[in-house]
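Apart from one protein chain that is not included, each protein chain of the complex appears where it belongs.
== subunit A ==
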């Protein structure tokens, strides 16, 4: 991340105050979003999302495993994010680890709900095969290829697109088992169940610069931020998760205001994403 001169910083802040950012966007406009699905054929589902110069790839792999003893009727999902050194020279070696952990935790909080599994955006009960014995484990991996701000939103959108692209093989339980034995299963190669993503939330990050909030900040604008709030909102307008970053404190009334702005923006974002994802799936089917 290159530094910015005093003049450039004032230009960016003045632009945000006047509702005209450096690339001509208003405060509540996203950069053009490009979606491509099925980019990793070995995974059960994958997607690549580009927002301006930010590019991320998400992939979903499904494996059979045992459900946890505390929740025998739910499958398991694990989310990991990796920041590639291709994105920033500072990510080389262990430099990207802090950011990766921060993003993974924020995504888990936004998409998976609390420890008991309540409020999860992804319906875990649909992943169970034999209650208490066998369930699907989903491993969701995100890779940051190019970083120009707003990584969390891009990763949330990529995960949503990858989940829409995910096909879970149909499983027949061939032999029932008693007690602790594992039942035998027959995994079909032909039939796939498409994952239901209508409940998966999107993440909207609002970055506070001066007195105003902007959505989809570039890395230059992020360097000027005082704090940022990421809200994950689903189609019904309900909040599934909330994360705050940045050193400055925010008054609670300001947080409520930011949340309502995020709800308003999320409607357009969900519609835009859905249309882009279906267009991408249609393209993938053609080719």
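To be clear about the criterion, a residue touches a chain if its C-beta (ideal position, glycine included) is under 8 Å from a C-beta of that chain, and two chains touch if they have at least 3 such contacts; residues count from 1.
Just so we're on the same page, contacts and distances are computed from a predicted model.
Not shown: a single chain whose UniProt protein name, out of "Trifunctional enzyme subunit beta, mitochondrial", "Vacuolar protein sorting-associated protein 51 homolog", "Transcription initiation factor TFIID subunit 8" or "S1 motif domain-containing protein", is "S1 motif domain-containing protein". Touching the missing chain, out of A:23, A:63, A:186 or A:267, is residue A:23.
Remark: the omitted chain is touched by one listed residue; of A:5, A:42 or A:253 this is A:5. The missing chain lies against subunit A, touching residues 2-8, 10-11, 14-15, 17-18, 20-26, 29, 31-32, 34, 36, 50, 52.
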